[in-house]
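Removed from the display is one protein chain of the complex; every other protein chain stays in position.
Right, subunit A next:
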Amino acid sequence: MSRTVGWILFAILALVGVVGVFLRFTSSRDLAAYGSYIPWGLWVATYIFFAGLSAGAFVVAVLGHVFGVERLRPVAPLALAIALACLGAALVTVWFDLGHMERVLNVFLRPHFSSMMAWMVWLYTAYAIATVLALYGLWRGLPSLTRIALMVGTPLVVFYPGAAGALFGTVVAQSLWHSPVFPILFLFGGVLSGIALVTFATVFFSRKDKDYTDRVWLLGRITLGLLLMYLLIEWAEYSIPMWYQVGHEFEALMGVLFGPYWFVFWIFHLSLGMIIPILLLALWPRNPLAVGIAGLLASSMFLSVRLNLVIPSQVQPQLEGLVNAYRDRRLSYTYLPTLFEWSVVAFSVALAIAIAYGVVWFLNREKKLEVTQ
């Protein structure tokens, strides 16, 4: 029954996504709400959202195979499948965002290494190779290959979310991004959301062996710890620029907290994405259902954090009065993603589910591992 519902939901998501992608190729970017004064919108936020999920999922496999957390070893295949799926979704989303999608290979053919974006792409590529090799090792029954790939991937999984944070943090012109806390925020955010996603998947999709409850408990504890840690860093992110209630950053953050999209912060992020998962994990640490729901909320609601990292800084005009100097819908300082943009995101989500499902199904069929139910 629940399986059928799942398939129906997936079919709807995929259908919406295919329509979105079709529109992306036919109508170019006419239907997107981003422009030249707010150049980066939902797709960039989705991209870093998925990239973070991927990193966090990878960390679970690293904990199991490199740091010897035995209890997590059995979920490593599932975690790696999620890592690969989310990486694929991340790259596809940001690819759709390019003005010249056909030139994407330029980042390999003529990289410009002063750019954090170039670094990030190369780190991603190395990371993707490590992930594929680790999965290949699992499939062929080569534990040492898996282990080596994961060991090589360990520094990468620290650096590439860091590089993604630095991509924003190094931009002098954007006062809200230009902060040393950004790479750290991205790293912890990624690890938190990814581990939360693996927790959710473990609860609902993994084999319930004798260690199941203990494993779920452990993942829940890690998620709880990371949630609390993230709150601490976020407190720094908001309180430092806001304390004396003066300056551009203060105004921009006031916009995040009490502007027209206040609910993104208070409802989606803080309530659904942080406080409820924290309560669930703290009150019912041994209840798989509670832990699973907490994992789902903490991971999926993290998109709101990504949106609040990407958009608000751009909403602040660089020059006062510029918006009235030349009027055009692309030259505006307001941004609300359109249905078209959301439909492309639906495609990415469907793609991630398909990849993860496909990898797990393949590993199961090969009887190499009994990954899921």
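Before moving on, here are some points about what is shown:
We take it that contacts are C-beta pairs under 8 Å (C-beta built on N, C-alpha and C of every residue); 3 or more make two chains touch, one makes a residue touch a chain; residues count from 1.
Definition applied: contacts and distances are computed from a predicted model.
According to its UniProt record, the chain left out of view corresponds to "4Fe-4S ferredoxin" among "D-methionine transport system ATP-binding protein", "Cytochrome C", "Alpha-ketoacid dehydrogenase subunit beta" or "4Fe-4S ferredoxin". Contact with the chain that does not appear here is found for just one residue of A:Met116, A:Leu156 or A:Val315, A:Met116.
The chain not shown here is touched by just one of A:Arg103, A:Arg140 or A:Lys208, and that residue is A:Arg103. Not every partner is drawn; the one left out touches subunit A at residues 28-30, 35-37, 39-40, 97-100, 103-104, 106-107, 110-112, 114-118, 121, 167, 170-174, 314, 317-322, 324-326, 328-331.
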